[in-house]
Every structure is written in C-alpha cells, then in structure tokens.
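Only one protein chain is missing; all other protein chains are in place.
Letters A and B mark the chains as written, and numbering starts fresh at 1 in each.
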Amino acid sequence: MTMELQQSLEYAAPEVRSRVRPFAAPDDVRSEPRFVRIGIIALATAFLSVFVVLPLVVVFAQAFSKGVSAYFAALSDPEALSAIRLTLLVAAISVSLNLVFGVIAAWAIAKFEFSGKTALVTLIDLPFSVSPVISGLVFVLLFGAQGYWGPWLQSHNIHVLFALPGIALATSFVTFPFVARALIPLMQEQGTQEEEAAISLGASGLQTFFRVTLPNIKWGVLYGVLLCNARAMGEFGAVSVVSGHVRGETNTMPLLVEILYNEYQFVSSFAIASLLAMLALITLIAKTMLERHIDEEELPHDD
Amino acid sequence: MTIEVKNLVKKFGTFAALDGVDLKIGNGELLALLGPSGSGKTTLLRIIAGLDWPDSGEVSFDGENALVRGAGERQVGFVFQHYALFRHMTVFENVAFGLRVQPRSIRKDDASIRARVKELLDLVQLDWLAGRYPSQLSGGQRQRIALARALAIAPRILLLDEPFGALDAKVRKELRQWLRSLHQEINVTSIFVTHDQEEALEVANRVVVMDKGRIEQIGTPGDVYDNPATAFVHGFIGESIVLPVNVSDGRVRLGDKALKIAADGASSGASKLFVRRHDMQVGPAGSGSLEGSVRQVRSFGPIQRAVVALCGGEIIEIDAPRDRELQAGEIVGLEPRRYRIFAA
Partner (left out) sequence: MKRRSTLPGFGLSLGLTLTWLSIIVLIPLAALFLKTFELSPDQFWNILTSRRTLNALKISFGLAFAAALVNLVMGTIIVWALVRYRFPGRRLFDAIVDIPFALPTAVAGVALTSLFAEKGWLGAPLAAIGIKVAFTPVGIFIAMVFIGIPFVVRTVQPVLIDLDPEIEEAAASLGANRWHTVSKVILPSLIPALLTGLALAFARAVGEYGSVIFIAGNLPNVSEIAPLLIVIRLSEFRYADATAIAVVMLVASFLIIFVVNRLQRWAQTRVPAH
C-alpha cells in the first residue's frame, strides 16, 4: 500500500481506474439528492477548468498570439534549437541510466525476500520528496568551486557543474525513482512462478529474464520510461541550479522558457512552453493507454 | 529413477516446515504427498525440484547427491499449482520452451523441436490448441499444457503441486483418471502433492501422509485407510467417530462404563478410540456395550445417517445400512466392529 501510494506521489498509480456505476436512480440509497449531485459536479468541473484547463489554453494562445509564422520562427531560432537538442540529450542520458537501474532494482526488490527491503524502497523514493532546488544544490556542494570535489576537478580541467554532466546528474537524481516505481508493484504482483518454471525447464538466468520476465513487464517498463522522460525533459528547479545558464550551451527548454519570459519575448517563451505542454499532453494520453495494458499484465492467468 | 530423502529440515523463521523427513521413492512410482496446509508437503516437493533448499539433510537421485545441482540441472519436470504458464507465449511456444533454451551444443534443430512439441500435445490430447494463449484456455486445459511443458525436457522425475486444486469438481475427477493412465503410459517416477484424501487414495500407488513437517505414515491407499498408524492419520483420512476413553489393565472404559472391546495392546491411560462411521454396529437397546438415543435420521442411497447422543453426553454420527430403519427417539445399542485406540 505504501508503495502504491508513494507512486501516486508523482503520478497516478496505474491501478487508479475509473470504475463507475451507472448514473444513480433517484431512489438509490447510495446517491445524493439531484441538486447536490449537480452542485458537486459543477463545482468540480469549474475548479478543474479554471485551475488546470485555462493555464494550458493560455500557453497555446500566447504562443500563437502573433500568428503561426512568428511561432515557427521562434522555434527555429538557433538558441531554441540548441535548447531542444540539449534537452533531448539530457533526457536520453538520464532515462537510459534510470531504465537500467530501475529494472535491476525491481528485480532485486520484487523477486527476492531480504531484510531492509522497506528501507531500500523508501530510499529509492527519496528524490520524489526533495525540493527540486535542493536536488540541484547537492551537486553544487559536491562539484562546485567551493564543493568537496570542485578544486580537484578544476585542477584536472573537468567540467561537471555548469556543463552537460551536472545537468544530466541533477536530472538523473530527480527522475531516479520512476522506472523502479513502475516495475516493483507489477513484478511483485506477477510473483516468481513463471521464472521458477523457466529455471526448472533448464533456462539460464539471462534466458529467464529476457524470455520470460521482460516480455511480461514490457508495458510497465514503457510506462516508467514515459513518466521518467516527461520529468527529465521538463525539470526546471534542479537544472536551473546546476546549469549556469550559458546561452546556446547549457540552457534546456524549461530554462529557455524562463529566460525568454524574463526578457519579455513572450511569443518565443510560450512557443517553447507549448512544445513542453504538448509533451505533457502526449505523455498523459500514452499513460492512459499504457495503464490498460498494465492492467492486463497484472491479471493473474488463472481465474 | 529412485529418490532418497534423508533427515530433511527446513525452517522459515521459527516455523519448521520440514522437521526431519526420511523418504525413499522407487522407480516408476506414483506417489502422493497428502496433508493439511502447512504440513510441509509442498516444501518437500520444491526441495526435490531444486526450487527451495533445505537447512540440513540429503536428497539423492539414484544415489547421486541432488543438492549440488540447481533446479535447471536436475531434469525434473515441475507442474505448478497455478500452472505458471508463460502468458505471453502460445501453447506451442510454452511446450517448446524447455527445448529452445537448451545449450546450443545439445539443442535440437527447429524441425525436431516442432515434431516433439506436436507429439506432446497429442499425448495430452490438445494439439488443436497449439496457437492459443494461456488466457484463452480452461483450467483443465492449462493443467494439461503445463504437464506437456514439463514433459518436454524428458524429465527423470515428474513433480506436481496440487495438480487438481484449482479445478472444479467434475474436471478434477476426469483428470484423475487421465493422470493415472498417463503415468502408466510414460512410467516416470512421479510425486504429487494434495490436501484431498480422495484424490490421493484414488490416484496414487503409495501415499505419504504428512503433518507439521513430519511424515505420519507411508503406505498403500488401503494401508493408510484401513490401518492408520497414528491418531492424526485416522482423523485426517476418512470420517471417524472419536471418543475419549481410558485404558487400564487391558480394558477400555468410556466414562465409568467398561466396553467389551479389547485394548489391543494400547498403553494404559487416557486414550482416544477411533471408529469409522460405518464400523459402528447398531442394534436394539442392550445389544452393545454402548447405549444412546437417536436424535435425527437422514436416509439416502444405501445408508442412513443417524445422530446419536450417548449416555455420557457425547454426540456421534453413524452410518448404518438401511435393513432396519431407525426412528428418532429410539434407544439403540452400539458396538464398534473395527476400531483403533491411540494414546491421547
């Protein structure tokens, strides 16, 4: 339960599905009077519309406020292109690192019993509860000029902070739990019987993993990667602290949104923001579709 | 293949799942491990398969230490309770799996693998399901596919964990017969775990009754039913009337009443008298050493089942033939025909 909950800390757990009974008949003992129902629905939809839908609409309205050509001009600006490239690169690095880690960690945690497991899971979840600014700060304390390893790095001319490695590290920190979190409950649900069957049929450890375990969790892996990627591309606070904001070099898309906004280049700023908003929307749609597949993966195959 | 298990101990925390188990299984046997849940029968099966490891003790196959080998090296076919079919593979690929993962040096070519899988699917009479996925099969079909998959690696031993546990009553009966005849056909040393006595007695050549991590009795189905070695076995297999008695000087007493039966060498002291329901002779009042009044009678088939209150207050259920209809309220005399006395 803790795990399911912690997962919902960042994103809704896959098992949150909408199972809803048909519209309640007036005399249903399990429903409220008609005016109460309408009031609650109105309040809920109005609140979501004002606080969630409107901001999203504003992004696109502002991005296209000077027309379509201004929008595409803003996106093809060299600075914008460089930010997009850096964002994709950073996401690729941290997603692949956390993918490998997440699968390995989920294997250890879901398939074996050992003491201290709960503590380990709590530690893996830790980055979810740390403020993004602090997630960046810790790397400044390690690699900065006044940091623990800063002087040594400086004397060897290795750039971590205000460069790609620092941005990738901070991004890996904030996206650390995603893949492991998506896989642990799924793999625990599936148990170890199929793996035991494979082993007793003579399969090696790697054969068992690639032929039995991985095909069973493929949607879960994709789910974790999707959420991990969305956060990696969108991370602002942590990256802002470690990037140094070198224009055309260490600016990711969210950082460029900030810089352009502060320079009153609203169309350019919102054009970049609209790309990130689309990423979020695509992520949500893909996530909803994946949750269906994951439900199937979780289905026990006997009654 | 013979299997020998010596002084096997396995603890989970403080709970002893196996508490010193010794067992010899002969070549070609069909053996049932029978016991209530928590008796250690599944643990024993998993240790033989190499899916669990004992804390101490020995397991040998044909005199060779099996514990130095992993599950994949023992050539043991294991059928899991919930089948553990690979859900993303077709029936065909499930059965072929054990052949496809063999080391390249001994792996057969694809055509031979196909032929072998076909042969196995024919054996379990499900060749027409080859293209289906496990989720599209009924429970009984899954069970037979799981068996075909286990047989694919030409196992020296076949182990089945509660093979019929998840099936409904009718399918269960059919599969019992089928398993017996399949065993005759392939003649591989086989062990199955069950908590269902009827299943064990009907299918196995030999039954091992377990309780609390220990073996209570090993014997043919006839042995364990007719000559239970312990009070547990008597109570677990078949339905029994249990009466608290006292044995002294070779005489058996219920309360202050001496019974006509012999103590049969039971040691003196508080004991339990076990009688099968149908082994309690019913006659007119005064005809037996026990007396009671009939509370309820239900007749069905060849028997009538009567609830009888004994004079000492004990309530028992007996099965009597219908040659003389009993009446509620009637006083009857009772005499155990066959019985066993165990120390309490």
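Basically, a residue touches a chain if its C-beta (ideal position, glycine included) is under 8 Å from a C-beta of that chain, and two chains touch if they have at least 3 such contacts.
As the structure is a prediction and not an experimental result, all values here were calculated from the model.
Undergrad: So there's a chain missing from this view; which of the remaining chains does it actually touch?
TA: Taken over the complete structure, the missing chain's partners among displayed chains are A, B.
Undergrad: For the full complex, which residue in A:A80, A:I93, A:L137 or A:I167 touches the chain that was left out?
TA: Result: among the candidates, A:L137 touches the missing chain.
Undergrad: Extract the touching residues of subunit B with respect to the undisplayed chain.
TA: Given the touch definition above, subunit B has residues 50-56, 67, 70-71 touching the missing chain.
Undergrad: Given the full complex, what residues of subunit A touch the hidden partner chain?
TA: 1-2, 4-6, 8-13, 15-24, 29-33, 37, 40-41, 43-45, 47-48, 50-56, 58-59, 62, 101, 104-105, 107-109, 111-112, 114, 120, 122-127, 129-134, 137-142, 144, 146-148, 169, 172-173, 176, 192, 195-196, 199, 204-205, 208-209, 230, 233-237, 240-241, 253-255, 257-258, 261, 266, 269-270, 273, 276-277, 279-281, 283-285, 287-288
Note that only the chains that are shown with their structure count from here on.
Undergrad: If you average the Cα atoms of subunit A and of subunit B to get two centres, how far apart are those centres in Å?
TA: 52
Undergrad: Would you mind writing out the residues of subunit A in touch with subunit B in their complex?
TA: So the residues of subunit A in touch with subunit B come to 193-194, 196-204, 207, 211-212, 215-216, 299-303.
Undergrad: Please output the residues of subunit B touching subunit A within their complex, sorted ascending.
TA: Its residues touching subunit A are 49-51, 70-74, 76-78, 80, 82-89, 97-98, 101-102, 134-135, 139, 142, 149-150, 152-153, 166.
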